[in-house]
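Inspection log for the structure reproduced underneath, given as structure tokens.
In this view, the complex is presented without one of its protein chains, the others remaining in place.
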Amino acid sequence: MKKNKNIRMILLFLVPVAFLYISFFIYPLAFVLGTSLTEWNGITEMKFAGIDNYKKLLTDETFLLSIKNNIIWALSGGFIQIPLATMVALILARKPKGWKTLRTIYFLPNIISAVAIAMMWKAIYNPMYGFLNAFLNLFGIEGHNWLGETATALPSVIAQTVLYIGYFMVIIFAATTTIPKSFYEAAEIDGCTTLQQEWFITIPMIRGILVTTITLAMAYGMRHFEATFLMTSGGPAHSTSVMGLILYNKMDAFRLGEANATGTILILLGTVVIVVIRKLLSGRDAGSDSVQ
Amino acid sequence: MKVFLNTLKWIILIFFLFVALYPLIWLLLASFKANNLELQQNPFGFPEKWMFINYYNAMVKAKLPSLFIHSIIVAFSAVFLNLLVASMTSFVISREDFKGKNVLLTVIAAGILLPIISFMVPYFTIIQKMRLYDSLLALIIVYSAINIPISVFLLTSFMGSIPVELEEAATIDGAGFVQRFTKVIIPLSQTGLATAGTFCFIYSWNEFIMALLLTSSESSRTLQLGIRFFTSQFVTDYTAMYAAIVITIIPSIVVYFIFHNKIISGLTAGAVKG
Partner (left out) sequence: MRKITFLVLSLTLIVAGTVFANGQQEKDKEIVLKWPSIWVGEDSKAGVVAQLVEQFNADNAGMIKVEVEAQPDYDGYEQKIRTSIAAGIVPDIFTMKLNPTTKAYYDSPLLMDFSKELSTGWGKDFNEGTVAQATVNGMVKSLPYEVAITPVWYNMDLFKKAGVSKYPRTYAEFLDAAAKLKAAGFIPTSQMTGGSNAWTSMLWYSHFLASFGGPDVYANPFGTDAYVKAAEVLLAMYSDGNTSMDAIGGDAGVSGGHYLAGESAMFINGPWYIGRVKTEAPAVYSATEVGPAPAAGSQKGAMIGFLQTNFAAAANADDPEKAAAAVKFIKWMTKAENVAKISAASGAMFAVKYDSSSISDELMGKFINASNDASFTIPHLEGVVTSDVITEFGQALGKMALGEATPKEFVEMLKKVQDQ
């Protein structure tokens, strides 16, 4: 790579991001990493503890279960939510009747506060008054205490999140708008069916953005916290616990050293998962993904 | 086959329409119910009596109108600052060659993974040091910063898709570095800007914990803190809180409509020609 003659301008353009990123990501991250090696309650002096916090976490059954749950969350995000979002985005990209309205409505759940949505789903899953059991009873299927049984609690919370595809649908849809119409016209002349056009033109053309959204969805799965906190608090019997929840509970218990060790492991594991996924999906350097 | 596909298409669209619309319907019905007991006993039906008073309470008791102005200022300024910084960054990363740019992108994008909740103590410290505690500017800076990774991540992806020929043509016409940014890349990546901007807006509009942490007086509080007016140590008045939530999501919907639908559909018609 030869030296870019615009290097001064480039550096100038990077000054603002450097300021914000160092202040609000690098410094806090250094703080989190540093304190993760200490025993600290936020009040008295920190005591250096080496890797004790990490040892403790990695030998804790609940923490290991949480890692497993986070990976399930990440996979569900990347490989259930994104395919669903892609499917809907591709349908909408063909501009069926009312597509503009539909696109707006699909995004609505992202605007509504998570607290309200969680309360609604708790009501839906409730075994006594719930909508879901009432619905299943119509078909003679016996109901469950969806959020109260270890087997169903995690899938129930995940389903609630994965069904809201609007966020990713919007990104994927935006990418489809950059594909030149002439490509489809040419394919049409060659006698390609709609499905073939999607598979051979659209998907390859938005491949970069698909890798991007899968990565994003998996990153959100790794740091997932809110819906679990609001719906199950990790229960029953820790079956829905995730790393973000453990981090929160450790902070609540004034164990900031352990909380920050949890945060560090979350970041490391998240990075590993994402690097692996991007290598598998793109086979190229993670940084250079783009719509071709 | 064609009929089958067409039917399947509409089944899919209507299913997700229901999934996406139902929370709003539920929230609307819930916000008119009398109290928590009715909410539990009759979670899905119509309210026994439509309690418009919940809306009156939300507006007057929780002082939503003045908080509303704060939220508008914070969200719009955060989006503006965020897009400005993120688009400059994404421009150089996606359109220029320099050593370490992939590392730079990876480092910035990795910010998406960071659990912001563990940054409470450092953020509080920084904002105190900057002497911005209890000001709207604190929230503007924090929100725009938190959204840098996602915005850069999206924008590099969108900007990378712009054909090189367009830029080269501009260079031949005598456009310099800055003009290439403002005259070529920015106009051509409005889809991406609108997408990233929408996400930043929604985040800033809905954010609660940093707003609570970094502000204290009424002169710098946002809507999300107003919604919590109806919670207290032991009991939360959910119906009134839902009324407040309904009021606060209306502007989000409007913004989403304008910034997303109008801008994008105006552009997608002919912005990028292959």
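We call the chains A and B, going by the order they appear; numbering starts again at 1 in every chain.
One rule holds for everything that comes next: contacts are C-beta pairs under 8 Å (C-beta built on N, C-alpha and C of every residue); 3 or more make two chains touch, one makes a residue touch a chain.
It should be emphasised that the depicted structure is a prediction, and the values quoted were computed from it without experimental measurement.
Asks: Kindly name the visible chains that come into contact with the excluded chain.
Replies: Across the whole assembly, the hidden chain touches A, B.
Asks: Among B:Y22, B:F68, B:F98 or B:F124, which one touches the chain that has been omitted from the display?
Replies: Candidates B:Y22, B:F68, B:F98 or B:F124; residue touching the omitted chain: B:F124.
Asks: List every residue of chain B that touches the chain not included in the displayed model.
Replies: Looking at chain B, the ones touching the missing chain are residues 35-37, 40-41, 61, 72-74, 76-77, 79-80, 120-121, 124-125, 128, 134-137, 140, 208-209, 212-213, 216-220, 225, 228-235, 237, 240, 262-263, 266.
Asks: For chain A, enumerate the residues touching the unshown chain of the complex.
Replies: The missing chain touches chain A at positions 41-44, 56, 62, 122, 126-128, 145, 147-150, 153, 232-238, 249-256.
As a working rule, only the chains that are shown with their structure count from here on.
Asks: Okay, in this complex, where on chain B does chain A touch?
Replies: Touching chain A from chain B are residues 5, 9, 12-13, 16-17, 19-24, 26-27, 30, 39-41, 43-44, 84-86, 88-89, 91-92, 94, 96-99, 101-106, 108, 110-115, 117-123, 126, 141-142, 144-146, 148-150, 152-154, 156-158, 160-161, 177-178, 181, 191-192, 194-195, 198-199, 202, 205-206, 224, 227, 238, 241-242, 245, 248-249, 252-253, 256-257, 260-261, 264-265, 268, 272-274.
Asks: Which residues of chain A touch chain B in their complex?
Replies: Where chain A meets chain B, its residues are 1, 4, 6-7, 9-10, 13-14, 16-17, 20-21, 23-25, 27-29, 31-32, 42, 84, 87-88, 91-92, 96, 100, 102-117, 119-120, 123, 126, 129-131, 163-167, 170-171, 174-175, 177-178, 180, 182-183, 194-195, 208-209, 212, 216, 219, 222-223, 225, 243-244, 247-248, 251, 256, 259-260, 262-263, 266-267, 270-271, 274, 285-292.
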